[in-house]
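I have a structure I would like to understand better, so I am pasting it below and will then ask my questions one at a time.
Partial complex: the chains shown occupy the same locations as in the complete assembly.
Chain lettering (A, B and C) follows the sequence in which the chains are written, and residue indices restart at 1 in each chain.
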Amino acid sequence: MTAEDVASVLPERAAAERLALTLAGVSKVFGRGPAAVHALDKVSLTVAAGEFVCLVGASGCGKSTLLSLVAGLDQPTGGTIDVAGGARPGLMFQEPALFPWLTVAGNVGLPLRLRKVPRAERAVRVSALLRTVHLAEFGKRRPHQLSGGMRQRVAMARTLALDTPVLLMDEPFGALDAMTRDILHDEIERIWQERALTVLFVTHNVREAARLGDRIVLLSSRPGRVVADWRVEVPRPRRIDSPEIAAVAAEVTDRLREEVRRHGR
Amino acid sequence: MAADTLSGLDALDLAGRESGGSTLSRVWAATWPKVLALAFVLGIWQVVYWSGWREPWVLPEPREVFADLARATATADFWHAIATTLRRGLVGFALAAGIGLVLGAAVARVAPLRAALGSAITALQTMPSIAWFPLAILLFQISENAILFVVVLGAAPSIANGVISGVDYVPPLLLRAGRNFGARGLALYRYVVAPASLPAIVSGLKQGWAFAWRSLLAGELLVIIAHRPALGVRLQGLREQNDAVGVISTMIVIFVIGVLADTVFSYADRRLRRAWGLA
Amino acid sequence: GGSPQKASGAGDPVTLRLGYFPNLTHATPIVGIKKNFYADKLGRNVAIEAKTFNAGPEAVEALFSGAVDATYIGPNPTVNAWQKSKGQAVRVVAGAASGGAAFVVKPDITGPEQLKGKKIASPQLGNTQDVALRYWLKQHGLNTTKEGGGDITILPQANADTVTAFGTGAIDGAWVPEPFASRLVKAGGKVLVDERDLWPGGKFVVTNLLVSTKFLKAHPDVVKNLIAGQVEANDFINANPVEAQQVVNAAIGELSGKVPDAKQTADAWKTLTFLNDPIASSLRDGARHAEEVGLLQPVDLTGIYDLTLLNEVLKARGAPEVKV
């Protein structure tokens, strides 16, 4: 490698450095033969560091599959996925996936324990996280003693405890009432800004996507492909019931509706 | 019709899941069936005895057996025998548990090991204790270790199989969650796989205890040591003498120890289920 | 259980269930069955059903439960059966074999004085060989305890394991029956005591014929014919030892899946005598010895023998009668 090469490569690399996620022609096929399901087909997508990207699409279009691939929990059938810095992204699953043998505090504290955070510090962080999701008094409960929405919030706190620079969230607020959700929108936005996180956020609620995202990416159904990509220009702080958000949501909804119709549903 | 009535129909379905009621009524609910069962067995036995179906030296009277048991419990030898056998059983079981857990954990998650040893574990489990006696003597001469060897070979495969079955059925979602949290190798085992398979492991340990105990009672005949009476030797000795009363009273002792062992395992199991929200 | 058949009239068919072990000291019943000596004597009205046992306790359990009517068995279970049933369940009606036990030790042991501190095996606490061992040691001034303590450590052990243990040097000797004694010799042991040397005339019971009292009372004629068959069998064995060995080996092979080594059988055979006398004195002396070494509660063996039928058979053949 010559000196010139290095010079010419550097700016490019710097640009690449700012990309947190790069998906290039990612495909995922489940099973083999005639029963094979083409969940994702040549999805290409880049997410800049610090960007908040919302992923929308019809039920079963491959959103969860995509997150799972990005998290490195599954292997793509084709294409490549690059996570800047090689850090494993934190994933909040669509189901709460709480460990039944641990208390709420134990669940939230597990990622800390795995990183060998000392006990005292752990206790402080866990109670801060539980406060964030408004479950401060529930640390000693077991998952089976919680309501559906509470479980989802515990899962969110646990994912936040991961402290990864890239966060993947699969419908984190699906089981929450509008009020609690609004509050958590503020919380996640605050944390995202504080920690300068990169977030890939799956939701069915287009308003939610418009409320939170820098970008909204629309996936088509079977096979999943990126069919639209909006930049949400509404300045923050945003309110979910503001007319600007409603306008963005309306546009996305129209496109989504068209997409779903095209696939016969 | 009230929903109460509807759910009344489910009362039987819920057996063992309901935990309510006062302590007294819980103790009573746990006790009367045992007492009834015991009374039932003793009753049948006594009636069969009275019927004169078999001579008393073949099928003795309950009273006689309990008298023998009472006599035996008054001797130091009896308690020494129990103590010796229990100690061997616990040591052997602990060894078997250690080996079985490690073996099971390794075989469950390392594909080549599983291909190599998976079936061998069950095959070892089916090997009768007496088949190991020559090898035990070869390796350990006439020593307590020979007994432990037989006990471990009897119980470890069973425990390993429990672990394997538990690990195989860990919900993939929890595994994925654990891996996403950065748990790898041992950490994944310690924080996810092991607790998730704990129910199957406890069940495997229980089966392992039964294997250990049976192997022990057979294996004790390998090493009959000075001044150290043991239950296995006692049972075999009484049987050699065709002492029906003694054999039955020793069986009662083994039975009671079995019940106590089960109580320990059940306790662990119940705590587990309570924590998991299953009981 | 069809044991307590009603007293047989002339024409009633009877089934005689006879137990024995697939083992050298049971050559009498093996030959008796294989060569039809029993069948010939019992006649067409009596069917003989052979039952094979692995060890004494099962045989006695079967006798007690009415699963067999008679069985060949060693002296030890005989006494147990008598004692446990308070003298009611069984009677010895004939002997079958004598001898076949020895004290084999490592070659460097030449006398009792060298046995101190050694480990010696016996088949089972309180059995014939165990008693013989303890009594012999006692006579030579060496004391032992029931629990295995004393000057010498006695390890009661299954005979098969004893051979393995001797082979690995884990024990220094053993007092065992045939064919294990021969095997110990083959494994480098040396006979320190041939048990025949300890008994008058070199005879002591190793196998006798035990009959359930009920069957004996119900079918004395059948038992008498059974004894007659056995006498013929013993005669044949004594006249044709080589053929008898072949028959026994084949039968053991049939039952256990493996024919024993002919040479080994021949070696062990030399230490055995097949005879109809139950050698009552050896049983009683054995019991007395057991009492002396503290292994047996005093037991009254009076009435355990019922040799009238045997003597009738012997008398009819012009052979000398045996005495209790």
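Everything below uses one rule, namely that a residue touches a chain if its C-beta (ideal position, glycine included) is under 8 Å from a C-beta of that chain, and two chains touch if they have at least 3 such contacts.
Note that this is a predicted model, so its numbers are computed, not measured.
Asker: Which formula, in the displayed labels, matches the entire complex?
Answerer: A x2, B x2, C x1
Keep in mind that, in the parts below, only the chains that are shown with their structure count from here on.
Asker: What topology does the chain touch graph have (line, ring, star, complete, other)?
Answerer: It is a line, because the chains touch in a row without closing up.
Asker: If every chain is reduced to the average of its C-alpha atoms, which one ends up farthest from chain C?
Answerer: Using the mean of the C-alpha atoms as each chain's centre, the farthest one from chain C is A.
Asker: Going by C-alpha centres, which chain would you call the most central?
Answerer: B
Asker: With chain centres defined as C-alpha means, what is the inter-centre distance between chain A and chain C in Å?
Answerer: Going by mean C-alpha positions, chain A sits 84 Å from chain C.
Asker: Taking the mean of the C-alpha atoms as each chain's centre, how many Å separate chain A from chain B?
Answerer: Computed value for the inter-centroid distance: 48 Å.
Asker: Need the CA-centroid distance for the pair chain B / chain C, whole Å please.
Answerer: About 39 Å, centre to centre.
Asker: List the residues on chain A that touch chain B in their complex, please.
Answerer: Contacts found on chain A: 68, 71, 73, 88, 90-91, 93, 95, 97, 99-102, 110-111, 113-115, 142-145, 158, 162.
Asker: Note which residues of chain B are touching chain A in the complex, please.
Answerer: For this pair, the touching residues of chain B are 173-174, 176-177, 179-183, 187, 191-192, 195-196, 198, 272, 275-277.
Asker: Contact residues on chain B for chain C in the complex?
Answerer: 54-55, 57-58, 133-134, 137-138, 141-142, 221-229, 237, 239-244
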